[in-house]
Every structure is written in structure tokens, then in C-alpha cells.
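Got a structure for you, written out below as C-alpha cells; questions coming shortly.
Note that one protein chain of the assembly has been removed; the remaining protein chains are unaltered in position.
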Amino acid sequence: MSVNTFSIHPDDRSRLIKATIEAKEFAYARYSNFRVGAALLTTTGDIIKGANIENASYGGTICAERTAFVKAVSEGNRSFTALAVVSDVASAISPCGMCRQVIREFCAQSMPILLIPADYDKRVAEGDVTGGVKETSIAELLPDSFGPEHLDLPRGD
Amino acid sequence: MSVNTFSIHPDDRSRLIKATIEAKEFAYARYSNFRVGAALLTTTGDIIKGANIENASYGGTICAERTAFVKAVSEGNRSFTALAVVSDVASAISPCGMCRQVIREFCAQSMPILLIPADYDKRVAEGDVTGGVKETSIAELLPDSFGPEHLDLPRGD
Amino acid sequence: MSVNTFSIHPDDRSRLIKATIEAKEFAYARYSNFRVGAALLTTTGDIIKGANIENASYGGTICAERTAFVKAVSEGNRSFTALAVVSDVASAISPCGMCRQVIREFCAQSMPILLIPADYDKRVAEGDVTGGVKETSIAELLPDSFGPEHLDLPRGD
Partner (left out) sequence: MSVNTFSIHPDDRSRLIKATIEAKEFAYARYSNFRVGAALLTTTGDIIKGANIENASYGGTICAERTAFVKAVSEGNRSFTALAVVSDVASAISPCGMCRQVIREFCAQSMPILLIPADYDKRVAEGDVTGGVKETSIAELLPDSFGPEHLDLPRGD
């Protein structure tokens, strides 16, 4: 029997989704006009918010998810229970590959990743209990991934 | 019946794998000591090689796969039939998330991506016809991906 | 007469340097073994700390300075008075080009950037009043820079 080690308390889930939507407010999406918010739930119950911070060079842009991770890790948090992401578009948006690679560095394969539609609150108000949230994991989003352990493998001749 | 639009001619497949292994020779892996080679096969039969080019800032590093893509696109090639990747470790190594996102920008979901073990030639010489190559696709490596079309979606209130 | 609009109160300067050195403790420098700490002083007197957060892909690495910026901006702070940076090496280390580009996005050309030697505290204890701190600015570190305004320029034929 497999035990889900990542069951999130409904209150934490609500707090996390609320924080994710709030986080979007501080996006600096000057070039894409595509605001994204993210939030991490730590194993100690803390929530760390992130937003996308763009750059005139485009390549210097840092997504909401990675913002949340570097905030958390730089404050000493490396142990996470869930991640949530939201944008301004109605459908639930999934992290880009760069963010998936950073999630891979710090999270368990099965940690819940919640993809929140922009109209989550409206959906809930209208009686949709799930609010349109899609739940996934890094196992699903970045299969057969490259990770820290590969750098330790012996090099051939 | 589904038709595989990406059947690669065995000769092209051999050429591609050979080029990928050669490409690794020009890796600039000064910091990781982890050399990677990549090669793209275009629809016109050309092969474009890439290697990882690292940077003292670490964040400025560009992987072998992305090197191959920017080489190809900057020469006017945006139509690809297959990608192959090899490193110096015995097991077949998979692209990082950043590279998967760049593959996503330019390739069809089902385009073959060949992951080549470092000892491919030895395996083939020893009678392993597949050479240990693992075949995958961006559909498999970056499921539920974020892509160009999402930036065109209408933003909510 | 030129007025320095960025005179930092000595107390704030001390707080900023102390925070920068503390920030380094949470670096995730698994691959380079080169820890860096950074801290931003906001116009409201708040201090936001950053550390370098590396990634197995190398290219996914985010430096201490950029960590501090995305933390600040994602919390609603976009108005800064000073930035400070420290590493584990004796000499004062300067930001990489990627970080300079992010500083360029959010800071005035003349905003003080303090480069702190790792042995700052020891130097001060030994009577060096400056502690070996080197003061610079983005005007000096990224001359003739590319910035947001260039993206608004009319394109030629």
C-alpha cells in the first residue's frame, strides 16, 4: 500500500491558493503583459509567494515559481509540501521548463503542484468545489529528468 | 491508424548519432566537467551540432541542445526531424528543463529525441543493435507544457 | 554643486553590510562551492537578503543579487537605496553581467553598490574603518547599457 506523504490540510490548501492569487499582484510583467503568481507551502506551514519579474533582456526574466523558490531557499527553507501557480488566463497554466528544473532540484517527485485558473474564486462562488484546480507533480511534469545525481556519475573514457 | 510522420531513415539515424558523439568534443565544460553533445536533423537532411558552453556565472551556461537550436535557427532552419543527445556517462542522459522548453518552441510534439549512452559505439560493436539508445519526444518529456500559444490567450479581469 | 541623492545613513550602511554577510549563510552553492550573499536597502529602510541558488543544469542558477531583487519586487518593493554583495573570498567580488542587467532594470544609475570582502569584520576589528569595502554603481559597472527604453525605440525599415 502506498501512503501519500503529501496530503495537504484543506485549510493549508485554501491559504496556499489565496496566497498564489495575491502574489500575482506584484508581478513585473512589463514586456509580456502576462502576470503570474506562485506560492510555496513549506513543511513548517509557512507560505512563500513569488511573481514573475521580467527584464529588458528577456533572457534575464525570472518566473513566479523560481522567484518563490529562491526566496524560500535564501531564507533557509528547503523542505516543501506544495506549490501553486496562477496567471491571468482562464485556463490553468503550467510551469515552463526552467521552473520545472528548479522544482526538480528541491522537491520530491510526488509533491503536489496546483495549477489554478484565474477565475478560481468565481468558480468556487458558483459552486464548483474544485475551483478548476488541476493537480500534478514534478514526476508528471518533468519525466525522466536530469538532476543533481547525474553530475556525480562516473565519466567514461 | 496513426502514421508516424517522423520515421527517420536508418542512414540519417546513424549520421545523427555519429554527429552527436563528435559534437561533444567541442564542449566547454570547464566548471562541471560534464561534457554534452547534441545534434539536430533538419527536414532537408542537414545536421547541426551543439555542445554545452559553460560560463563562470553558471547562470550564463548554455546546454548542448540549446546550442544546436540557436545555431540552426540563426541559419534559417526551423524545421526539424530529430534531436539526439549524448554525455560522457554510460547511461543515456535526458535534456534539462530549459532545453525542453526550447525544443517545445520549435519542434512537433512527437518528433523523435534520441538519448545516446556514452558507450554507444562499444555496445553496437558488441552486438547490441539498438546501442542502448532511448527514444522519446517532447510530448513525453514536457507534458502539459507552456508554449507560445498561451501568451496569446485573453487575460481575465 | 552635485548633490548625492543616495547618501546612506551610517547605521543603515552597517545594517546592510551585516545583512549581506548573514545572507550568505543560506546560499545553495552545491556545484560551485562559491557562496555569495547580497542585500538590498529599500527607500523605506527595509533590508531584503539574497543568496545564490544553484541548479544541476547550471543555466538555471540564480545569483545572490538577483535573488534579492526578485524577493524585493515580488513583495512590492521597487525603490532601492543601496545594494551590497559578499562572497567567501578575501577580495571584494563584483556582480556578474546577468545581475548587472537586473540591477539596471530597477535601480538609478548612481545608486551605491557596495562590494564587501569576506573578511570585512576582521578588517574593521583591526582598525580598517572602511573594512575594505569598494563602492561602485551601475553607471560604472554596466556603461552604455541596454535597457527598457531601447525596446520602445522605433524600428527601421
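For reference, chains read A, B and C in written order, and residue numbers begin at 1 within each chain.
Note that in this section a contact is a pair of C-beta atoms (placed from the backbone, for glycine too) under 8 Å apart; a residue touches a chain by one contact, two chains touch by 3 or more.
On a predicted model such as this, the values are computed, not experimentally measured, just so you know.
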item	value
Selected from A:L16, A:A68 or A:M98 as touching the chain missing from the view	A:M98
Contact footprint on chain A, counting only the chain that is left out	31-32, 54, 56-63, 96-98
Missing-partner contacts on chain C, residue numbers	32-35, 88-91, 93-102, 104, 118-119, 136, 140-146, 150-151, 153-156
Chain not shown, touching residues in chain B	23, 25-28, 30-31, 49-51, 53, 55-57, 60, 62, 64, 66-71, 73-76, 78, 98, 101-102, 104-105, 146-148, 150-151
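Just so it is clear, only the chains that are shown with their structure count from here on.
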item	value
CA centroid of chain B to CA centroid of chain C, Å	36
Chain centre separation in whole Å, for chain B relative to chain A (CA means)	26
Contacts with 2+ other chains: residues of chain A	98, 101-102, 104, 146, 150-151
